[in-house]
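Left out: one protein chain. Kept in place: all the others.
Each chain carries a letter (A and B) given by its place in the written order, and its residues are counted from 1.
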Amino acid sequence: MSSRARQRSPLVLIILGSIGVVFFVMPFIGLLGRTPWRDLASLLGEEIVLDALTLSVVTSLAATLISALLGVPLAWLLARVEFPGRTLVRGVVLTPLVLPPVVGGAALLFALGRRGLLGEPLFDATGLVLPFSTWGVILATTFVAMPFLVITVEGALRNMDRRYEGAAATLGAGRWKVFWRVTIPMISPSLLSGLLLAWARAFGEFGATITFAGNLQGRTQTLPLAVFVSLESDRDVAIAISLLMVAVSLLVLVAMRDRWWRPT
Amino acid sequence: MSKAGHIFLSLALLLAIGSCSTNQAASDEIRVSAAASLSDSFEAMAVAFEAEHRGVEVVLNLAGSSTLREQILGGAPTDVFASANLSIMNEVADVGAVGGEIEVFAMNQLVIAVPAGNPGGIDGLEDLADDGLLVGVCATGVPCGDFAREALAKAGISAAIDTEEADVRALASKVAIGELDAAITYLTDVAGNAELEGVAIPAADNVVATYPIAVLADAPNPDGGAEFVAFVLSTAGRSILAAHGFELP
Partner (left out) sequence: MTGLQAQFSLKRDADYSLALDLSIEPGQTLALLGPNGAGKTTAIAAIAGLLAIDTGQISLSGEILDDPDRDIFVAPEMRHIGVVFQDYLLFPHMTVAANVAFGMEGNGYDRAGARQKAASYLSAVGLDEMARMKPAELSGGQRQRVALARALAAEPALLLLDEPLSALDVTTRASLRRDLSDYLSQFPGPRLLVTHEPSEAFLLADEIVILEDGNVTQAGSADDIRLAPKTDYAADVAGSNLLRGFARDGRVEVGGHVLVIPEADVSGEVLVSFHPSAVAVHTSRPEGSPRNTWATQIERIERHRERARLRLVTPLPLTAEVTTAAVEGLGLDVGSQVWVSVKATELRVEAAV
């Protein structure tokens, strides 16, 4: 009785929603249909795949770590400190969310490249070249990924009940202790989902990476770059890598299911 | 269903129909997929062609030849394909996707592109083995990348490569802004560019790139495609290619 009553959703919504489902499922079916299943194991064992997988894991985790290290304080500034131009700063920080990653990569090249605004003095002083290096990959992915963390954590900092911080202060806790023992634990669900979003974005990053860091197997060729390059040389490898990325993404999403997107 | 529901659904259907209809290209539109190294010359070519054929629009799709091959094999509506090497054109032809004759319309050579002033002090292919320099080539599978490896192999040099770019335009622009000290590109990429200088590769090591063009079997506008190919092969077309540094067959 009650389950029949609950099914009375508008028909239009059911139709359009189903089209939406098909829209998302079709590409995966397409990918699975083209997968060379028999050779999959040996394809995934190829050096280009293993190199890219290692590099992707290392750089995406490094980008997530840097995003946390800089992004949480940045979110704090935006949420808690009144300063002139705060809105502008927030706008700039969140721009990579809408900017085509290629543009971000090019902008990084102009700023931090060997002939870039900051990169040139850095190169002259230390001989350090960021583009075409693994650090360049980390930099490019951090640039694209960190805004996801900042926007999530800033919202959490604004929404949290700040009276808990006051309560901690009356118990003798200084600002640093309040931050670590009260603020961070209380925003941890948002922090966690911010980290996950940033990681996911970093893991799938392509445009900024290939533009700023270039493409070299073992040094700057992450999984998405390897897919793109293999599409032109060895399509089966490209499909195998794509499948690998889908699997890793699903794994992470399922693992985080209860903390992040809560099914009811 | 409510009235609002009807309107909503009709709108959705209209959108669906509208998006389908764009698959049937209008006869006044010619879709040309051309290798990235043809970018400048084919943009000039399109302008000249449109000037002769009033009301016709040439839509250019410029990318690495192998990317274009994937698009064509994936069913992207295309009238004309101009590739940077014969083997990619042959791969398209092998699956029956080429409709007309395959014609070679231009040739190109490799050169070492360096930023204006040659800050890396590059004299020849042997300098590309220097670990201290930032050296780029095109990715394997892209014609300019395969040619570059061929040239390096002929010269017996194991280059210290720092990046394998997806197409020759991206590669050349990274040299132009000084982020790379040297890259193996086509002569035509350097010819028209004040930010780049070319360091010659001796004929013994060099590779001649051959550019074939053809109308495709599934061309939505085969007649327009044939007209465009004819224009590229005509005197007018040849002079545009020559002006951009291509050698002519």
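Quick note on the criterion: contacts are C-beta pairs under 8 Å (C-beta built on N, C-alpha and C of every residue); 3 or more make two chains touch, one makes a residue touch a chain.
Everything quoted here is computed from the prediction, not taken from an experiment.
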Displayed chains in contact with the omitted chain are A
Which listed residue (A:61, A:94, A:169 or A:192) would be found touching the missing chain in the intact complex? A:169
Full-complex contact with the absent chain, from A:10, A:73 or A:185: A:185
Of A:34, A:158 or A:177, the residue that touches the missing chain is A:177
Subunit A, residues in touch with the chain not shown (by the definition above): 161, 163-164, 166-174, 177, 181-182, 185-186, 188
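As a convention for this text, only the chains that are shown with their structure count from here on.
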Note: in the complex, subunit B contacts subunit A through residues 1, 5, 8-9, 12, 64, 66-67, 69-70, 134, 136, 139-142, 161-166, 170, 174, 177-180
Contacting residues of subunit A [partner subunit B, same complex]: 10-12, 15-16, 109-110, 113-115, 129, 131-132, 210-211, 213-217, 219-221, 228-235
